[in-house]
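Working notes for the structure below.
Every protein chain except one is present and positioned as in the full complex.
By letter and in written order, the chains are A and B; residue numbering begins at 1 in each of them.
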Amino acid sequence: MLVSIQGLTAALPPVADRPLAIDDVSLEIAANEIVCIVGESGSGKSMMAHAVMGLLPRGVAVTGGRILFDGADLLQESPEAMRKRRGRDIAMIFQDPMAALNPVAAIGRQVTEQIRAHRAISEREARQQAVDLLSQMGLNEAELLLSAYPHQLSGGQRQRVMIAMALSLSPRLLIADEPTTALDVTTQAQILKLIKKIQAERQMSVLFITHDFGVVADMADRVAVMRLGQVLENGAVAQILERPTHSYTRALIAAVPKGTCAPLDSAEGKPLVEIRGLSKTFRRGGLFSSRGAVTAVDDVSLTLNRGETLGIVGESGSGKSTLARCVIRLLEPDSGAVLFDGADIAKMKSSRLRPLRRRIQMVFQDNHSSLNPRQRIGDIITAGPRAYGENKAAVLARAADILRLVGLNSESLDRFPHEFSGGQRQRIGLARALMLRPDVLIADEPVSALDVTVQAQVLKLLDDVRRKMNLAMLFITHDMRVAAEVCHRVVVMRNGKVVESGPTHTLFSAPASDYTKSLLAAIPGRGRL
Amino acid sequence: MIRFARIFFAKPATILVFAFFIAIVLIALAAPLLFVRGPLTIVGMPLLPPGAPGFLAGSDVLGRDMAGALAYGARISLLVGAASTIGAVGIGVLLGAVAGYYGGLVDELLMRVTEFFQIIPSFVLLMVLVAFLQPSLGSTVIGIALISWPQVARVVRGEFLSLKGREFVQAARTLGMRDSRIILTQILPNALPPILVVGSMMVGSAILTESALSFLGLGDPNLLSWGSMIGGARSAMWVAWWTSVLPGLAIMATVLSLNFIGDRLNDALNPRGQR
Partner (left out) sequence: MNRLHYIGKRLVMTALVTFTVILVSFFMIRLAPGDAATVMAGQAGFSDEAFMKTLRAEYGLDQPLPVQLWKYLGAVAQGDMGSSYVRRQPVLAVILERLPNTLLLDAFALVAAIAGGVWLGGIAARRPGSAGDGVVTTLSMLFYAIPQFWLGMMAVLVFAVWLNWLPPFGIETMGADNTGLARFGDVALHMILPGMTLALYYMASYARLTRVTMIEVAEQDFVKTARAKGISERQVARRHILRNALIPLVTYAGLQASILLGGSVLVENVFSWPGIGTLAYEAVTERDNPLLLGIFIVTSVLVSLFNLATDIAYSLVDPRVELG
């Protein structure tokens, strides 16, 4: 056994919602294997990674157990001895590569700094090693990259740099803390492939932290399921996937959207929303700037019928969010038409737009900032009808009904947003949108920030509500799996343009464009779950 | 509310400082009752040391009661501090909010104006303003408000800009709320914490500025303020330390307690800023 964690316990500071971050955890990592720890937020999986590295945050302290690395208890080592191990015997890569790289130091410097911290070689030699490493990681023109700064690289490139740094001294254990969560799906696929490749080449052990069972299916040899600081289940990946013993594990696996394609509805008459040739360009810099423009949406056309859910899928920068915001007139498109029930609202004046506004509503992505932290729920969700002059008492009565519809009780009306969980806040956001009895609901990545079990519940709720209130729904997401689960038709966008569109079933089983094919191929765990 | 109080009073000294500040305010308010003859009346021999019979804080160059002068001086300092800050915050919030929310030309204009104020040495500008308006209590308040508002405007503009992009504000727009309603009910309540903190610090610096002005003889000639006391005591500084030390200590203690309270406010309203 390379790593043997025995009865590890770590306490959280008194203000936390529970006493232990890690609760009597035992785990083993053999040489030359990939072990995944999977769990939702607050499970303690990330803490485990930090504990092994000896980098627990301030306020969290180990109170019991041992972490044996090659026989030596890491918890007993002196700070200086532990420092020597870091980067050399055990290396770690983090979730957000932009935040994880020093913004004011050149890439070359950051790589050589690690090498030279452990080996007495010259800067010149270290730079040469850096170039070799970066090339191995699939980065072209590595020489030029040495003098670049982190903000000049893409997310995928940055993560490759981080991996290069981690491998520079050939550690025996690589700890990866959700390394692909902040990346696009196609980039994620590439990075996962890279990690698997180098693991096989170097016969390295990897401790891989993730929340996505799809990733587990692709990467792991063995997997441990964590929840609230405890390991619930632990074993070979095939066994856990096929015969999970714990109910939570079963729930986690079941919650992964599996692309059970919704059956095709017949289109009902004229489309409710019709977008023709929509374009939106952003100028960068201020009024007097000469920098270039970014075309976020480029001549996009699509239709949305009553009673259907249309998915708009794309990676970051595809323009899907901008498109949504143009439809709901949070942004004004530069050209094109947005026909809502016959009327073109693309450039309509606010006074004429106002009565139409209430018929198109939106559910936002970030449940933290989509609710005014200083207002009570009652005020938040009744704000819409009241803005249109409805009587407050009548509105409050309806509010209680709507809250029930979304699965919350009427006591919530008096509480503040911070008293609710992420999933509950999304429900509140949905209630707020429904209070105006809209015809169209735009959901902008409504479940991306939620844990996977909560995600499944909210998706089901959205679908139920759509059916009950006969809404037309525009569903924005970057996750193909989610789109497949709730959408009747899907539009794939890339760099502002529509690449492909069609019924979900057809798109998924027989994609026409290469890009769609690559998106589908990048889905983690495809076929294995 | 309870969470706010808990963090605000977290430091043990807070209650003492708070009480001290209340005491200053009370003394200032009670000054006409405690020292009925007013601060400018000569009541005894000049340059009596503190502790001399009937003179708790001694007497000044002209034989006026130092204790009474200090109490009356508190009125001026607190009045100028509060009034000019209210003025500065009022103007600053109005202009900053409009610039931050609507952007465009109004915003550009505001930025140029604040830049202008940043480049000109503001104290010299203040001197010119006060001289222009003739030195008086009113001109002091107006002058200090005029050189202080750009700072508030910059903070408010920044807050409005960032809050404008937050999803709950965007949601308010999709719900059909009018702009004025959005600014008042959604943005302003969330922008309040930094405004309060800037405001409380501003009272302290306004008091310092007022004392500097009256020290140089540019304050209201008919009123006695702590700064003018120090200015008048320059000649006697070496023989009668209390004539200049005591008013200075008074200024320091008042501003210190205000800054301390402002600091606690900052921690209590902005949990990230702890430690």
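FYI, a contact is a pair of C-beta atoms (placed from the backbone, for glycine too) under 8 Å apart; a residue touches a chain by one contact, two chains touch by 3 or more.
The shown structure was predicted, so the numbers you read here are calculated from the model rather than taken from an experiment.
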item: Option from A:I22, A:L101 or A:L474 whose C-beta touches the chain left out; value: A:L101
item: Selected residue (touches chain absent from view) among A:G44, A:G65 or A:G87; value: A:G87
item: Identified contact with the non-displayed chain, of B:L29, B:I120 or B:L184; value: B:I120
item: Touching residue (missing chain; options A:L2, A:L20, A:V35 or A:M53); value: A:M53
item: Contacts of chain A with the absent chain, listed as residue ranges; value: 53, 55, 83-88, 91-92, 94, 96, 99-106, 113-114, 117-118, 149, 151, 162, 165, 289-291
item: Those residues of chain B which, in the complete complex, touch the missing chain; value: 112, 115-116, 118-124, 127-128, 131-132, 204, 208, 211-212, 215-218, 227, 230, 234, 237-238, 241, 244-245, 247-248, 251-253, 255-256, 259-260, 263, 273, 275
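Criterion: only the chains that are shown with their structure count from here on.
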item: Separation of chain A from chain B, taking each centre as the mean of its C-alpha atoms, in whole Å; value: 47
item: Footprint of chain A on chain B - complex, ascending; value: 108, 166-168, 170-178, 181, 185-186, 189-190
item: Complex interface listing, chain A residues touching chain B; value: 287, 328, 330, 354, 357-358, 360-362, 364-366, 369-375, 380, 383-384, 387-388, 429, 432, 436
